[in-house]
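Please find one structure pasted underneath; my questions will follow.
With one protein chain withheld, the remaining protein chains of the complex are depicted in position.
Per-chain numbering from 1; labels A, B and C assigned in written order.
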């Protein structure tokens, strides 16, 4: 079987630089030096993070230049109709905002590609969305989208980005939209976040092995991407859990100003303050001072003997993905209906 | 929902001309006048019919010029491992024979397209084959085929033949193979026959609405097609069943030379002899002498009031299709392995 | 494989006696002699037929004593949300009416059994309903129903009625509800009708081989049944289609008072008037005067040579069944919620 390389994190707001800047609590709306502009606000229960990366930022954070919108409901549960409905509304809204400069008429062709391997549930959000859209579209008189879920290169025997290019050249669409599963390093975000961006898909992005870039530079037409974080890799989960343990205990210590042998932790929300972890040395040793990346590497070495990659995923991932597939499908059809009216 | 036009029959050996010629029992191997050459033989339990249509024949029988090989086991049952294994062996053999002039090396690209709507079981053989092949191919080191199941135009919003053309232009394969569900007029052949041809797919062919030709003329590369008959339309089944009643009773009468009020029929194998159906007039009336096509039309009018198309299919069609998907997948991988060795 | 015997029709209103009485157009609300009371009315788009069979009727029509409610929308299409919503409302209403003498409290146990073979789509309505109810129930705090889909005897190795009896003896429910696929002889009714009855399931009932009675007499608790007609057997479809041809042509003739060689038929709604079919003899022969049953037998003999049973079913049967599974599930949960409030 072909090697599958997993990407550590595909969510822009987990990028070190972005986290760092957010943690400044300065939230200056433009950071000229770094080339990243971060805005965060709340709309009903939806937390919206908008990150704009310019040419300078692209070099600094190694994330492609463009706009990234992250929609999250941290308290979302799998049966939370109200929450899903708010997310859907937000997604429809930001689909319109992100594509406001593309004129959409009844004649416009929009190519939607669902990436991923349908037989591995956490990687299947792309194909699930296309299935949902196929069903809805075949009930309509005239098609709104051109919809394909090609499968992954290991199955099809053909590089997915070349596939998208072949169709784009023939169809000449106004816009290409990619739907894909993302990896996250924060298990609390699994299936609770949607990332929308106009940068397309970069090398190494996605859960599986969709290696080549799919972007405006490659296809000569605008390329957007909708992603849902559905897995954490086991070693990353561990390094982050250990980090969380350190952080939350250090926080306790700094509050109570006294160490304790058996410490209780209240919850696992990564604090962004610069806690002095050195107070933990007596209990947890020197490695509290290691760079997080080094601890991550240690866990990866431990797991490297494992012949099969392990993934961490919500117990009812199949149920979550069906909900998100429906949500994304509905948002896309709602958006296109409105967009066509406008022009 | 978009209108779906079903094709009456896609099996060459159900074409009137072919039936007629077969029924001559002359089995002259070349019929210069008509431009069709028909051969029939048996290999173990597999009945093989090879029809070659030349330019003259194309005009006469309205079937595209080329070679059609039909592999049937009339007594096949859904759990008949022995039968399926013989069919698989035959298919592998005729894949090699039909493509003997195409040089296949390890570098050759072969594009396999599974046509049909995966959500309508009797139309799903194409997608099922691609699923089976995806699974097998992703276990291998290097890909043997390029494999896609695009879905039907009503779902995807894009003409399937244009899709195949887009990929063919990009990939430049040595050969395109189309897998599709076929309609038949003989219910006894449902899921018991494989048709292999080097003519591609013609307008109106297939179970669903794959309307445009996919052929060498269109794509500029050789195009083969593998088809499995999985449905009979209700009006066709009826006209043919009524015909079968007439034929089998007429046969009885001609044997026994006496009419009977309640007639028993032995089985439903269409006899091709010219029985004198007029002996049936007292019991079945003048319509025994109508052209079969007129009776068919009568049943279609009767059914036209029905808002949904009815299909006739084996009770366990899903089980049959899984067997055939596996069989076709295995044959294709076996064939390519041998073909690559040869060159 | 074990023999599967299909039942010709399970819908009470297709029973000869019921059809006959309806066709009287007298619609006398009580027929003392025959022991059947038939009422028919329309509620929005839903046609409701209520048949009450008493002890006399049970002997006459060979349908078990009790109440049968049939809900139909003849113009229902698979995407007709409005129609499905009206059917759901009606089903909820008649569930309440049929069970108004059973006192339902929060402590009441109601056992719901979905009969049928999940791997044969047209037989799968029972398991589909149980799946839908499992999902909904596991989201709730406390269970409303006890829900099982055992599979068919050929799979499980145990007689289904004994299975239901074992559970009933242990659980001691106030009510048992059976959900099952039905056979119909009217293809226009496929997936457009729900039958609700308090008589349970009789020998030979259902699409597959659920042979033994499941009823109050056997289980000592009230037994209701919800059935959806999903298949017509091929020979029955044929006999009925031939009958329909005769009827509609005879109707034309009686109107126009002149025979015609090529007749056109307007639609296939079985007229219940006693048309003089003898006028058809010149064209269709003596068999127009055969009892319908004899023609049916002739078609069965023709098909008997066929190793696999053929079924006639709507092209998108899987889609229909998902809709009905949801509808029945919702109706049952709505009904129980209201019923519990009342007591």
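In this text, a residue touches a chain if its C-beta (ideal position, glycine included) is under 8 Å from a C-beta of that chain, and two chains touch if they have at least 3 such contacts.
Owing to the predicted nature of the structure, the values given are computational and were not obtained by experimental measurement.
Chemist: Determine which one of C:62, C:100, C:135 or C:337 touches the chain that has been left out.
Modeler: Considering the complete complex, C:135 is the one touching the chain left out.
Chemist: Touching the hidden chain in the complete assembly: which of A:48, A:188 or A:251 does that?
Modeler: With A:48, A:188 or A:251 as choices, the missing chain is touched by A:188.
Chemist: Please pick, from A:96, A:251 or A:298, the residue that touches the omitted chain in the full complex.
Modeler: Counting the whole complex, the residue in contact with the absent chain is A:298.
Chemist: So that we can see where the missing chain sits, which residues of subunit A does it touch?
Modeler: These residues touch the chain not displayed: 1, 4, 75, 77-79, 119-122, 187-188, 190, 234, 237-238, 241-242, 244-245, 248, 261-269, 280-288, 294, 298-299, 301-316, 318-319.
Chemist: What is the set of subunit C residues that contact the non-displayed chain in the whole complex?
Modeler: 1-2, 119, 134-135, 137-139, 141, 143-148, 150-152, 154-158, 162-163, 165-167, 169-171
The rule is simple: only the chains that are shown with their structure count from here on.
Chemist: Just the chain pair, please, that has the highest number of C-beta contacts.
Modeler: After tallying contacts for each pair, the winner is B-C.
Chemist: As a test of understanding: of all chains, whose mean C-alpha position lies farthest from that of subunit B?
Modeler: Chain A.
Chemist: Roughly how far is subunit B from subunit C, going centre to centre by Cα mean, in whole Å?
Modeler: Taking the average C-alpha coordinate of subunit B and of subunit C, the gap between them is 35 Å.
Chemist: Can you work out the whole-Å distance between the CA centroids of subunit A and subunit C?
Modeler: That pair's centroid distance is 49 Å.
Chemist: Got the subunit C residues that touch at least 2 other chains?
Modeler: Touching at least two other chains: 79.
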